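Missing here: one protein chain of the complex. Every other protein chain is in place.
Our next item is chain A:
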């Protein structure tokens, strides 16, 4: 589960990680109040106004701006709140900004130069342990650093048995080229950050940049925090941080019906049992000349109710020109699924797009017969290649 920057920073602070302080605001007026309070608390003169959306690249998209006085805070916050922010991660449709983080200016001049670093923590799947990935190239797109200067990315693997050790935190601080107070601060920063990662059951932390200020403090200027959905049951407070306005409304609705749905941009919808077969079905749609409109896994219990919920969600996407249902009945019997399809079809009424139902497994022929004799505008298939062929024909007729 993704959360906002301001929420991620609150978590980090709780574990003793120093952060760029800030206060969240939903209106320009609130932003001004937040700025006044922040000046009282931190002494900051200038303020950074940061759009809060679940996507990176906000700065380049115009979602992060510096305000040098309260008039500018009001003006900039007014511009950013309500704007449609488009970044390389939001897709061309962009995301609506509902909140801004009014943050302190941490790039103030002082006794030494400021310096930016990159630190992330994630799971290394190959070894089954956590890894701290870090680079001296802070503030840049890490994928570009990996491509052009891979020697500037370091990895520190953490033993699941003993956890992060002091020598490892020191090694990271040394590799950053730090000394004196900044070195000590970095060791503390890394240690607290890793503790936060483990204790919150996170699946990714990305702090970019980590800043060494001109007075040798180390702090998180940004925070991308991704929590392990499967562990939220033991973190009630973190589960409450979910912001459904950041999610696709159809995906939220699907979740309420225990359907696993991901909206895509194509023209052929699909409904499948099992995640692997669902992805494979999307691939078949593409190979047949269409583009998948969604990923939809109805799970183990494909019945009339789940099929109907699936239909309704797929049909809400106006781009859908055809639907492929692909069920491999094992424990679920195909005749029951077929009856479910017919029932759902009748309940919804006036479905105008062609539907192909491929049922294979237990009672597959019986299922196909039910579909064929239903009198509905639904065609059936048993073999996967027949289904692929039918999708192809349908797409050709739609495009014609």
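Everything that follows uses one rule, which is that a residue touches a chain if its C-beta (ideal position, glycine included) is under 8 Å from a C-beta of that chain, and two chains touch if they have at least 3 such contacts; residues count from 1.
Assume contacts and distances are computed from a predicted model.
Any idea which of "Branched-chain amino acid ABC transporter permease", "Cobalt transport protein CbiN", "Succinate--CoA ligase [ADP-forming] subunit alpha" or "3-isopropylmalate dehydratase small subunit" UniProt assigns to the chain that's been left out?
The correct option from "Branched-chain amino acid ABC transporter permease", "Cobalt transport protein CbiN", "Succinate--CoA ligase [ADP-forming] subunit alpha" or "3-isopropylmalate dehydratase small subunit" is "Succinate--CoA ligase [ADP-forming] subunit alpha", the UniProt name of the unshown chain.
Hey, which of A:104, A:130, A:306 or A:374 is the one touching the hidden chain?
That would be A:130, which touches the missing chain.
Any idea which of A:137, A:297 or A:335 touches the chain not displayed?
A:297
With the full complex in mind, choose from A:48, A:285, A:323 or A:356 the residue touching the hidden chain.
A:285
So that we can see where the missing chain sits, which residues of chain A does it touch?
With respect to the unshown chain, the touching residues of chain A are 89, 123, 125-126, 128-130, 143, 146, 159-161, 198, 201, 203, 228-231, 233-234, 260, 262, 264, 266, 272-280, 282-287, 291-292, 295, 297, 328-331, 360-362, 383-385, 387-388.
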